[in-house]
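Excluded from the complex is one protein chain; the other protein chains are retained at their positions.
The block that comes next holds subunit A.
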Amino acid sequence: MENLANIQVIQNMVYIISSVMFILGIKMLGKEATAVKGNYLSALAMFCAVAITCLSLEIDVKIILAGVLLGGLIGSLIAIKVKMTAIPEMVALFNGFGGLATFLIAWSQFNEPDNSLFQHALVMLTIYIGGITFSGSLIAYGKLSEKLKLGKGSMITNVFISLFYLSMPALIYVVVEPSLSGFIPQVPSYFSIFLVLTLMAGIGFVMPIGGGDMPVVISLLNSLSGIAAAFAGLLLLNNVLIVAGSLVGASGLILTIIMAKAMNRTITNILFVGYASSGQAASSEEQGEVKPITSDDAYLILENASSVLVVPGYGMAVAQAQHVVREMGELLEENGTEVKYGIHPVAGRMPGHMNVLLAEANVSYDLLAEPDDVNPSMDTIDVAIVIGANDVVNPSATEEEGSPIYGMPIIEVHNAKTVFVLKRSMSSGFAGVQNPLFFKENTRMLFGDAKESIGQIVAEFKD
């Protein structure tokens, strides 16, 4: 008996050490110089916490070995094989698995005899958060990998949305069920129904949220998976779970807020309203004519430019144009042109999406600038090249009060001397708002696939 108590003391001490390493690790992960070390440190913390837990096991070792080895193999294979362009959906998928693990932990705890009322409530909350994280992340995965095309307004989506709203009173019911069992009507096998309803609710939570709002959803699901782990820690009376889970919850929350701010919208507006009803329809006043150009003309202008700002968006990811963009940037620099990349925080489908793509293409990260860095000196830029970005460069955000995106911080490319917009067609961006940038005096439209268009410019430079 004394021996067992000793083991517990040792475990708790190692848990505290692990917690400190997690805290330092995530702090270091937030700074460029120390990020790699931070990741190692947090992996070490994870290893220590897992290893020391193995001192006292109730489950059959074979089950544990099978689970860890198989899971480790699958996880490593996915992580090594995945293309860097598929990172957003990969993160969503891993996140979902974390949520599923907490969901199963809480389920297992429910089956334990002698749960107190408080434990029962915790079990239900953990199941709810974990379940929503899991199925919500799967939907996010489907949307990001473009396997799932259902959006807002379809019949199926509406059914799932209803289930999401239904799940909230259901959660209250299952939490109070044991304490009020004499007063409220009995629902047979309510627990199984609740399990299913929770998973459906996660689908209904994420399904109606559109592509451009994905960065916010991903950050929020990330935060939820941490909170679920922290709740599981309360349930199992384990402090390292609580600390690590809370850290993840907090970091996800911060990213969510950063993303929402970058869109000048509140989180509730993004999650429950969407763009369509967040303002009256955009003004359809006379916009003027667009001025298309060819790659040849674009090349001639670029050749004489002394400073160029590249502003990428989701379109660059779709066209897989990051490598030709880097090549063009290098050729421009050889030609004596100053090249910078203007990165908007919500460009793409996850926080920092453009940074990852450009890093994959070997663009040095000191060339990447945030909107606040480039906007003040925009009028000295000779050519701003907008590649598949739309809403993040829409001047309506600064000029047109009443526009749904009014007030959103943008990259003000319309102040540059010349703007090239690379675009497939004249369709509007995710927000569904017409972009007056396309009709400005200094804007030239280069229609077609971004990869091809830039490829042609690169070829011209090489000649």
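In this text, a contact is a pair of C-beta atoms (placed from the backbone, for glycine too) under 8 Å apart; a residue touches a chain by one contact, two chains touch by 3 or more; residues count from 1.
The criterion applied here is as follows: contacts and distances are computed from a predicted model.
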Per UniProt record, name of the chain withheld from view ["Xylose transport system permease protein XylH", "proton-translocating NAD(P)(+) transhydrogenase", "Quinol:cytochrome c oxidoreductase quinone-binding subunit 2" or "Aspartyl/glutamyl-tRNA(Asn/Gln) amidotransferase subunit B"]: "proton-translocating NAD(P)(+) transhydrogenase"
Hidden-chain contact residue, picked from the options A:334, A:366 or A:401: A:366
Options A:244, A:310, A:397 or A:458, residue touching the unrepresented chain: A:244
Hidden-chain contact residue, picked from the options A:163, A:207, A:232 or A:422: A:232
Residue ranges of subunit A at the interface with the undisplayed chain: 22-23, 25-27, 29-32, 35-36, 38-40, 42-43, 46, 49-50, 53-54, 57-60, 63-64, 66-68, 70-72, 74-76, 78-80, 82, 84, 87, 90-91, 94-95, 97-98, 100-102, 104-105, 107-109, 111-112, 118, 218-219, 222, 225-226, 228-230, 232-255, 258, 343, 345, 350-353, 355-356, 359-360, 362, 364-366, 368, 370
